[in-house]
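Every protein chain except one is present and positioned as in the full complex.
Each chain carries a letter (A, B and C) given by its place in the written order, and its residues are counted from 1.
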Amino acid sequence: MMKVTVWNENRHEQTNEKVQEVYPKGIHEAIADFLTKAGVDTRTATLDEPEHGLTEEVLEQTDVLVWWGHVAHHEVSDEVVRRVQQRVLAGMGLIVLHSGHFSKIFKTLMGTSCDLKWREANEKERLWVVQPNHPIADGVGEYIELEKEEMYGEHFDIPSPDELVFVSWFQGGEVFRSGCTFHRGMGKIFYFRPGHETYPTYYNKDIQQVIINAVKWAEPSNRTNPVYGNAKPLEDVPGE
Amino acid sequence: MMKVTVWNENRHEQTNEKVQEVYPKGIHEAIADFLTKAGVDTRTATLDEPEHGLTEEVLEQTDVLVWWGHVAHHEVSDEVVRRVQQRVLAGMGLIVLHSGHFSKIFKTLMGTSCDLKWREANEKERLWVVQPNHPIADGVGEYIELEKEEMYGEHFDIPSPDELVFVSWFQGGEVFRSGCTFHRGMGKIFYFRPGHETYPTYYNKDIQQVIINAVKWAEPSNRTNPVYGNAKPLEDVPGE
Amino acid sequence: MMKVTVWNENRHEQTNEKVQEVYPKGIHEAIADFLTKAGVDTRTATLDEPEHGLTEEVLEQTDVLVWWGHVAHHEVSDEVVRRVQQRVLAGMGLIVLHSGHFSKIFKTLMGTSCDLKWREANEKERLWVVQPNHPIADGVGEYIELEKEEMYGEHFDIPSPDELVFVSWFQGGEVFRSGCTFHRGMGKIFYFRPGHETYPTYYNKDIQQVIINAVKWAEPSNRTNPVYGNAKPLEDVPGE
Partner (left out) sequence: MMKVTVWNENRHEQTNEKVQEVYPKGIHEAIADFLTKAGVDTRTATLDEPEHGLTEEVLEQTDVLVWWGHVAHHEVSDEVVRRVQQRVLAGMGLIVLHSGHFSKIFKTLMGTSCDLKWREANEKERLWVVQPNHPIADGVGEYIELEKEEMYGEHFDIPSPDELVFVSWFQGGEVFRSGCTFHRGMGKIFYFRPGHETYPTYYNKDIQQVIINAVKWAEPSNRTNPVYGNAKPLEDVPGE
């Protein structure tokens, strides 16, 4: 059975009543909940645990890591970021949610600023499926509608995604590439836009379905990693 | 007229007689030479200059930066790497040559290990054009043949390139994605494999043509950079 | 100087007063007009001319072909479609506009149905630039706004574009990949969504700028086309 770790900064939940109301046990537990119900072996980890809950042992036993962060990106230690990057390059899947676009780990793996436009105006978001045969869109209709969400708008400063699965429409007039796959090393990465802390987005059945699909899609393959470095020739090299 | 800076580590040239013989004025001067003859306003910069010759002023006046490094990647200061990354994201082109695959700046922009297989065995390399309508391949035949080169072999641990222009065949039995484009932020990046320091590769007319083409292709566009951050709605948002 | 042929079905212009009012000389002349002013050597061709105005001679002298069609796609002869396809594969650029998504030539080059959602409701379209460093977006702001246009909505049944330059937002709630590049053989193709016949879209300066940029981007490269078929080995093959 695949093993998922849901990581959450878990700070808004300590300080903002609105967020406490929506996610009384924290965003991480809300996500772990529906993953567990979907038959995935799920644990959680948060910023304030030792090593942010992401020790070598935990990562070694994690097939796919889900990441939610916002106000405390800078508090994540560079050492843990490096550790997570190494694990992704070695094959661990990574699902980056919403404001995780500005996390150190996502920026490190992308190489760009990952900047974007944003606005909190309780506006409608509609996520259109633009690659309908992608496994991450399985079981989802033509679009997902969220009555109220934070707006993220283009230009989104990421490398061109390997696959573009969702594009969002916002009531205020913007669009956004809101479901993007990337592969880095042996690891598969999915960025998924929705999930502002003051809205009940992670209770939406379609949003849950996409995250469940993404976790399965990002599962590491069963293969030996490539060999790098000095290599003997496989054919005669006369000049040698 | 576009302005190019050719950066070279310039260390092998100080210590290795073979390299001195092939590139008596340094690899940077050999490259600057043919770029200048092609009508490009070219200057050079090297590791041992103050700030590695890459001050804010120099970068501000650089449209495209060409990068060659090998044994001293770790001596390049993190501050200068950050500065070059910012300039690339703001639009400066970057041409990374040969062992520059392991430079801090390339690894930072790719997010991966950029590792590969390698071998020094004086073997033949043949670079096949796989996207013949790409401007970087203009004026080049079906392939470029180099009698003796270092081998680089797959797996090359990079993100999938936006465009794959060249694939190399090596006598010893390997292949390599040897001409790859990427865009990061507003900047265009081209990685080009050939150019081991002990071979006269940068005197080869086809190799020169590719680098000249790449420099022109990577020229920044004339446009205002995107605006990021908080954004007012462009349409009425009832919920606001 | 590059040579462009603007092809137009030119049927709505004969039968619809509204269209006659907006484009009294036909959509083709409106497009040829601004291309000529931009210094491009432009001619036009229309469906009712012999061979639809696209004889071997005309195509031989065309660097980039611009295509607008809508109600009479089925009247374009298969022979001419084959001829245009061959020229694109041999290097001619092709700019497909608006309802040209359903033209025989576009469907032939894509291999898919090229179907989409549509609606005529005088609604607002906003085309966001999602790859701001692309030459086709040069000189254009963060978005292009069109007060009234026909809506095209996802899913748009095309192969994943090589580059996605524009994504449209529509007032009625849809999004659309509205500026897409593809390469096929030696030819470069750009699909650009706007331009319904009853709106003055092709008089919009930004829309004109994009089409001028696209024409320049799609110019054939100066290179010998690849050689196909039986090939002698370049290295000794012991088993031969």
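Basically, contacts are C-beta pairs under 8 Å (C-beta built on N, C-alpha and C of every residue); 3 or more make two chains touch, one makes a residue touch a chain.
It should be emphasised that the depicted structure is a prediction, and the values quoted were computed from it without experimental measurement.
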Touching the absent chain when the full complex is considered, from B:E51, B:E120 or B:E142: B:E142
Residue of C:T108, C:N204 or C:S221 in touch with the missing chain, whole complex considered: C:T108
Positions on chain C contacted by the hidden chain, ascending: 85, 89, 108-113, 115-119, 121-124, 148, 151, 153-155, 157, 159-160, 162, 171-174, 182-185, 226-235, 237-240
Residues of chain A in contact with the chain not shown: 91, 126, 129, 131-135, 137-142, 162-163, 171, 183, 185-188, 220-227, 234-235
Contact set of chain B toward the excluded chain (per top definition): 126, 128-132, 142, 153-156, 160, 163-164, 167-170, 173-175, 177
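What we mean here is this: only the chains that are shown with their structure count from here on.
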Intercentroid distance (Cα basis), chain B paired with chain A, Å: 31
Chain A and chain C, separation of their C-alpha mean positions in angstrom: 36
Residue list for chain B, restricted to those that touch at least two other chains: 162, 171, 183, 185, 226-227, 234-235
